[in-house]
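With one protein chain withheld, the remaining protein chains of the complex are depicted in position.
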Amino acid sequence: METILIQLFNGLINGAFYALLSLGLAVIFGMLHVVNFMHGALYMLGAFGAFLLGTTLGVSFWWALVVSPLAVAAVGYLVERTLLRRLYNLDVLYNLLLTFGLTLLVQDVMRLRFGIQGVPYPAPPQLQGAVVIGFMFFPAYRLFVLGFSVVICLGTWWLIERTRVGMIIRASTENPMLTRALGVDVDRWIPPVFAFGVALAGLAGVLAAPMRAVSPLMGADLIITTFAIVVIGGMGSILGSVVTGFVVGALSALVAVYYPAAANLLVFVIMAIVLLLRPAGLFGTAEGA
Amino acid sequence: MIRRGLGWAALAAVALALPWVIYPVLATDIVTWGLFAAAFDILLGYTGLLSFGQAAYFGGGAYTAALLAQRAGVPFPLNALGGALLAGLMAIPLMGLAIRRRGIYFAMITLAFAEMVFYVVNEWRSLTGGENGVQGIPRLAPGGLSLASPLVYYYAALPLGVLGLLLCWRIVRSPFGHVLLAIRENEVRTEMLGYPVRRYKLLAAVLSCTLSGFAGGLWVMNHGFVALDAVHWSTSGLVLTMVLLGGIGTRLGPLAGAALVLYLRDFLSTWTDAWGVVTGVIFIIVVLVFRRGIVGTLEPLLVRRPQAQAETRTQAALSPQGGGPVP
Partner (left out) sequence: MIRWTALLCAALLVLGVPASRPAAGQGAVRLMHGKMVIAVINDQSGVYADISGKNGVEAVKMAVEDFQKKYEAGGAGGMVDVLSADHQNKPDVGASKAAEFYDRDNADLVIDVPTSSVGIAIAHVAAQKRRLFFAVGAATTALSNEDCNKYTFHYGYDTYMLANGTAIAVVKQGGSQWYIVYPNYAFGQDMNAKFSAAVAHAGGKVLLSDPTPFPNPTEDFSTFLIKARSLRPRLQILGAMQAGQDLVNLVKQYNEYGLRQQGVNLAIGLLFLSDINSLTPAALQGTVFTTAWYWNMDKDARAWADRFYARTKVRPTFPDAADYDGAWQYLEAVRRAGTDDPDKVVAQLEGYRFNDFFARHGQIRKQDHVLLHDAYLAQVKAPADVKEPWDYVKIVSTIPAAQAFQPLSEVHCSMAP
């Protein structure tokens, strides 16, 4: 029983990464109708950003946590302005292929520069070591990741549900035509929203750097799973992607305990069932399915 | 009419001469992947269904053909037909469920099923050899003929591949194919007109998957082995890439796309280790500049028939959407 609780809790930490990444994807998909295949590569750039800031400028993890996502956001902004926006009135396929091409390019450039094995990145000194809570033992850094990402997810939710900017985003997501008709300049909000979604991926990358290998292929396998989570939660649903991210993380950990070989499969089984029974996803609205 | 005949004759000449220009194994790959891509385009280009799980049918066909040859001594091309049969049978329940959804949701369900197939292939090691795959498949030919030489195998596989391609073209140009086009353009209207849309979609999917399985069977005999990557999602991505680069909904697009992607992959493997950079840049350029793919861009320039122009207009990319919810 104890083990199950520990594993469930631990799964939430993986879930935190899913949540941050799928949250960004969901925001982008909701507003732009772009399946951003680059999301995994931007996550990788976030991690490398932290590494480069640390090695070249001596920037600490804490500042990297702010600066690196901003840098990734700038990259995203540039990509959106120069490339993605040319394809908005076409099928989603074209932006998918474009971002896929960008992914190959970015990964390979990073490999040529840093090699495939990647670079080391230590946890911040304040968070090294482990914490014991009751019967549970956890690396301090992982607890921080969990707490921090919950704060970010709540913050995003507040931003979108409770502010005027968020209202415009929600309105443009749900009915762009009507929103335009009401005199809102929907297009003006597209670049910042894309940059924001991408920054979340960069942030996840910085958070991952101390626990995972910082290498050009990190995140390469992540995009498919993350997108599946977005679909399960309901495309464009903020709450859906966050909740599903955490739930899938926790469930995968449980499956991994008893039947490790199937841990990967879980998200796809859930997705197939959800799509067949509730096409719009768990938290999505019924339209469009 | 004469120009058209000349065009086909030139194409036939290219097909016959190909294995003397490039290595025959690569030439055969172009034929088999070309067929796979054309079969995939029945769904994508003519029915408007983006499947992201075609690896399951291509790979399923490949594994079946491989095991039939290795364990049961079934000669070529019967084993490839066996692969086609299995792929078609798999498609009936799986696609039957998937076609209840549209657009990106359809894509994701097909992906989910393909991932399940991947899992089964990886776990069922006694049959599939797991990640190492089925190795050393004998290339058995009926009547004691030898197919060992890659060149001979090319000429054995070519007519079968062409047959498959002709079948794909026949399907999309038949009255059945016209209903598929109508579904792509406006599903609700087609349904209103009294067509059983779902049944049409299912039949299109099953045909596409059967032909994909057949392509898988021809492909596996070309290499003599099949490994796990045949059922990986990247295989589904690769065939999608071929069709997009070649031109969605064009007759020769899938074949041209397959030729380009495979030739590039082969060429880059000895030329540079930075194939990711080159491939990535090509994708970006194609998407931005030659959106209709090679054939989609070239065809209107080469063929100045009024009919052809009308055709390309309907085929021009998938229907634009005004930013509303995804279909």
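A and B label the chains in the order they appear, each numbered from 1.
The working rule: a contact is a pair of C-beta atoms (placed from the backbone, for glycine too) under 8 Å apart; a residue touches a chain by one contact, two chains touch by 3 or more.
These numbers come from a predicted model, not from an experiment.
S.K.: Which displayed chains make contact with the chain that has been left out?
M.R.: A, B
S.K.: Please identify which residue in B:R4, B:R71 or B:R125 touches the non-displayed chain.
M.R.: Residue touching the absent chain, from the options given: B:R125.
S.K.: Take the complete complex as the reference. Which residues in chain A touch the chain that isn't displayed?
M.R.: With respect to the unshown chain, the touching residues of chain A are 3, 6-7, 10-11, 13-14, 17-18, 108, 111, 115-120, 123, 129-130, 137, 139, 141-142, 208, 211-213, 215, 217-218, 221-222, 224-225, 249, 252-253, 256-257, 260-261, 263-264.
S.K.: I need the residue numbers on chain B that touch the omitted chain, in ascending order.
M.R.: Interface residues of chain B facing the absent chain: 23, 25-26, 29, 122, 125, 129-133, 135-136, 148, 150, 223-225, 227-229, 265-266, 268-270, 272-276.
In this section, only the chains that are shown with their structure count from here on.
S.K.: Chain A to chain B: how many Å between their CA centres?
M.R.: 32
S.K.: Can you list the residues on chain A that touch chain B in the complex?
M.R.: It is residues 33, 35, 83, 86-94, 97-98, 100-109, 111-112, 176-177, 224, 227-228, 231, 235, 261-262, 264-265, 268-269, 271-272, 275-276, 279, 287-289 of chain A that touch chain B.
S.K.: Can you list the chain B residues touching chain A in their complex?
M.R.: Its residues touching chain A are 50, 97, 100-105, 108-109, 111-113, 115-116, 119, 123, 233, 237, 240-241, 244, 274-277, 279-284, 286-288, 291, 317-327.
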